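One protein chain is absent from this view; the other protein chains keep their places.
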Amino acid sequence: MFGFGKDDTNALTMNQPHPDSLLDTGVQGVISKPLDRVDGPKKVTGTATYAAEYAIENCAHGVLVSATKGHAKIKAIDADAVKAMPGVIDVITDYDTFIRNAQQGGETEAPTQGVRTVDYFGEIIAIVVAESFEAARDAAKQLKVEYEPLDDGAFDYEANKDKAEPAPDGLIKGHYDQGDFDKAFEGASVKVDVTYTTPSQNSAAMEPHASIAVWEDGALTLYGAYQMPTSDAQQLAKALGVSQSKVRIISRYIGGGFGSKLGIAPESVAAAIAAKQLGRPVKAVMLRQQVFDATVRRSNTEQRMRLGAEAGGRIVALGHESITSNLPDEDFFEPVGIGTHFLYAGENRRINHDVVRLNWTLSGSMRAPGEAVGMVGMECAMDELAEAIGMDPIDLRKVNDPEQDPELKVPYSSRNLTRSLEEGAKHFGWDQRQKAGQRREGDWLIGMGVAAACRSNQLQQSAAKVELHPDGSATVSSAMTDIGTGSYTIMAQIAAEILGLPVEKVTMSLGDTNDPPAAGSGGSWGAASAGSAVYLAAERVREKLAKAMGVKAEDLTLKDGMAIGDNRSVPLGELVGKDGLSAIGEIKPGQQEKQYNQASYGAHFAEVGVNVVTGEVRVRRMLGVFAAGRVLNAKTARSQCLGGMTFGIGTALTEELIHDPRTGKLVNHDLAEYHVPVNADVPQLEVHFLDERDIHANPIHAKGIGELGISGAAPAVVNAIYNATGVRVREMPVTLDKLLDHLPAL
Amino acid sequence: MKLFDYARADSVATATRDGAVPGARFIAGGTNLLDLMKLQVETPETLIDISRLALTEIEEREDGGLTIGALVPNSDLAADARVIERYPVLSRALLAGASGQLRNKASTGGNLLQRTRCYYFYDPATPCNKREPGSGCSAIGGENRILAILGTSDQCIATHPSDMAVAMRALEAVIITQKPDGDRRRIAIGEFYRLPGSTPEIENVLEPGELITHVELPPAPEGKQTYRKVRDRASYAFALVSVAGIVAVEGGKISSARLAFGGLGPMPWRDEAVEAALVGQEPTDAAFHAAADALLADAKGYGSNDFKIPLTRRTLVATLRELTQEG
């Protein structure tokens, strides 16, 4: 799919550092500026088109059918009864081809297929298609399905967790041991041995998963809500058994993803099969309950933290052992210890991941898989260790801020953890923090907490095309997506900075697999990966402009649509000729990610009030300080961090998917009872960025930001609750019932 | 949502007549009914749209009370100057409920008739005696964090989700109805709801076609009023526990007390023993705890909702402290 190394492609594999960046030498002055989103006017007027909103002629409405058993075989579906209902066109299933589970992000194979077997409550087993949404929904609800129960379902985590087995090596190793952990822990002068748990969670993006499938001459166009169209199209082609060249995905606007739209979900394949069978376009939008039941969840986690330290705080033994859950035969495991591998020093380490097999909704990626919940264990345990030693928790972290990666023994590409902690402490007034359980205002116990933030940086192969037109405007196109992250805006800024154009002169085309392939949005790699591809394409266009001007590229200045060099100033439109100029840029990870540990860092500070009567917790203030390389747009970057921090508030206080242990069913599968934070739960959060460049990461010197804001946010809140009350709650979320028994008697 | 016949009623008389037909349901704001119809928890054959009936006024009564039309939206009721002045507990309860959008649509009558938020009631894929009599209760032995600790039966442990109705219970509101034969009934709110017993599907005393037309508020009793709601989010969440309280202190002793509770039972809960434990007592923590003892004597937790017992005690004690504070 990638045209790596082809003519007209400016390809770069990050094998070497890239100390020079055109973003530093550009004079247009738009990079990093807090510019308004270029797609803003469309979004605020409702004219941005999301997946379900394309006006497709003769489009039929599909509503998915959910299984009502936790583990069973389907014996029969009584389609005839509902087919007789007015407006109903057909009931369609394909026991072999429908996908049982959503796919994980970035996979190029089809996900687990086959819905004859129901593996979890709410699995999608069929689609009802009708002339109207109302008719399809009615029929889907009334469809009678006969099941043959299977008696080997595992629905109860507590009852099954002793059957957990080591996770297969994946993104990180399932089990990792370094030095002699047991001996070091045993001999440590201060020890913490505590277990934290986090529940299953759902991304709960505001837009439900949606697909419109249109077949034409044997080729499928799918308007979908997908984060990674390039690999999603590959997954979809494989699932449908058609050639990749026959599948096009269009995802111009995506109403949030947070991991849940990384891989294809059941509605895509169901819509595609139905559209093919019926010979007309089919739209399938998941009901909100189905989004909860049948896409992905973040796994519940149980994390045993063992920290052994010297009296001065130096960690000598670091143990982070987790149990998570997933369906049988699924490789993905929540990489709970991913940040633990490199965050702190400590020669003797044990970072293990075990998985228990449950008939629960697929476990997959949700915003910052690993760190988002793994940091709860790690950073709350650090708070407990600081308390045990009698040390300020910031000092404890500084003492253990390593010089190099404690496992791989390679340098960090850039790391500003200590600076983040220090800056944050100053801004937040950390010196005002009192001992646990000391500060009270009326009925509110007040406390402050801190936690580190870290998120590993990733670069993913991505391409983009930049065209400069005779009218002096430019177009940037890529199968990259903007799921709210700001891709449209930052990619336009990069092109504008390098080509010397006002941002308004750059037209963006994203989210179409007909454009150059890209990794899409996930793992916080989007800006760095697609942004570098734009950089490289623009760099090549710039070289062509220099050639047209008859000057060396380094002697060329581009500003406000003019090429300046050799004492001449020429409008770009005149230089590009009647056909314009274009180039493709393509970036690929290389040796730099092996020779350096690359990650973003930061620090979270939270102040909470805990009601002394009811145990209700309110976040009063929160500050995040982040260092993530070059900030490409100060406004959109800040918003990304606000979002992450709020996810952290949800993790700490409100969010929990409740599985009925008798059936695995998610009982609170809607937005009334799965509590994402509302406006009133979130104070006016503060975000500060530290100036940083990372020359090892990519030519734009930026690192991932979208998931940094969530990593560490929850433990900062939980640690503040401890500081307010003197009570350690180790079971997320910290709902009032868990505090109640520990509050002062009335 | 199943197909239904739709008819807009042009008078209370036609509404009650059409509403008496089996399978008919009234619709006003629709914020709960349509929610449940989409899930096919509710499957009316006919919807009688009463939203244009002239039941939208709040009127003065000679006794100093108010008569509230059944179609007065929750938001208008909460913002009414007379309600704020005389019945602040009602304003506060309304404002603690739902969202601005929902309060604009939800009606006074409809709010009284809200159905439980029990997870299993909401999902036809699971047994529920309230939804499907005789099918069993999934919440007993299942997930019941949000469910009842008082007034339950072995058939059902649902809670009534309203905030407004809790305040009205404390205010001893009277529900005015009209029946298909034109008869009007005045039903004290304390007589309006039914305990689940062995028939949890029957939630109140309304007869087929009987329409709530008004709610009367008698003059407010002496005393301070407050509504305290405890929930899992700062806003836009149902009550885990709520207390509507009206308490007067005279000469250092509690002279009158009205207390009603949300989130605890199948109806807005009031227990006269609680009030009896307070009246005539000095406003001390001992008296407040005695009131909590009276309230919770028969409380029963079902596992994940056990915490509601101590939470209720603490919330009640703190509310009574607030209501009996000087000044």
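Letters A and B mark the chains as written, and numbering starts fresh at 1 in each.
Heads up, the rule we're going with is that a contact is a pair of C-beta atoms (placed from the backbone, for glycine too) under 8 Å apart; a residue touches a chain by one contact, two chains touch by 3 or more.
As a working rule, contacts and distances are computed from a predicted model.
**Q** One chain isn't displayed here; going by UniProt, is it "Thiosulfate oxidation carrier protein SoxY", "Xanthine dehydrogenase YagT iron-sulfur-binding subunit", "Sugar ABC transporter permease" or "Transport protein"?
**A** Its UniProt record gives the name "Xanthine dehydrogenase YagT iron-sulfur-binding subunit".
**Q** Could you tell which one of A:Leu150, A:Val410, A:Met562 or A:Ala634 touches the chain left off the display?
**A** Touches the omitted chain: A:Ala634.
**Q** Can you work out which residue in A:Gly26, A:Gly255 or A:Gly511 touches the chain that's missing from view?
**A** A:Gly255
**Q** Pick out which of B:Ile58, B:Ala78 or B:Cys128 touches the chain that's been left out of the picture.
**A** The single option touching the absent chain is B:Ala78.
**Q** Have a look at A:Pro41, A:Gly114, A:Gly312 or A:Pro328 and name the one touching the chain we're not showing.
**A** The one listed residue touching the chain not shown is A:Pro41.
**Q** Across the whole complex, list the residues on chain A that are touched by the chain not included here.
**A** That gives, for chain A, the contact residues 32-34, 36-37, 39-50, 52-53, 55, 61, 87, 132-135, 138, 203-208, 253-258, 285, 287-288, 483-486, 631, 634-636, 638-640, 642-643, 645-647, 670-672, 676-680, 682-689, 691.
**Q** Using the touch rule from the top, list residues of chain B that touch the missing partner.
**A** Contact residues on chain B toward the absent chain are 1, 3-6, 8, 27, 29-31, 34-35, 38, 47, 49, 51-52, 75, 78-79, 84, 88, 91-92, 95-96, 98-102, 104-105, 233-236.
One rule holds for everything that comes next: only the chains that are shown with their structure count from here on.
**Q** If you average the CA atoms of chain A and of chain B, how many Å lie between those two points?
**A** About 41 Å, centre to centre.
**Q** Contact residues on chain B for chain A in the complex?
**A** By the definition above, chain B touches chain A via 1-3, 38-40, 117, 119-120, 122-126, 138, 141-143, 145-146, 230-238, 240, 285, 307, 310-311, 313-315, 317-318.
**Q** Note which residues of chain A are touching chain B in the complex, please.
**A** Against chain B, chain A makes touches at 66, 68, 86, 121, 134, 137-138, 141-142, 443, 613-616, 618, 654, 658, 660, 662-663, 665, 667-668, 670, 672-673, 675, 677-681, 735-737, 740-741, 743, 746.
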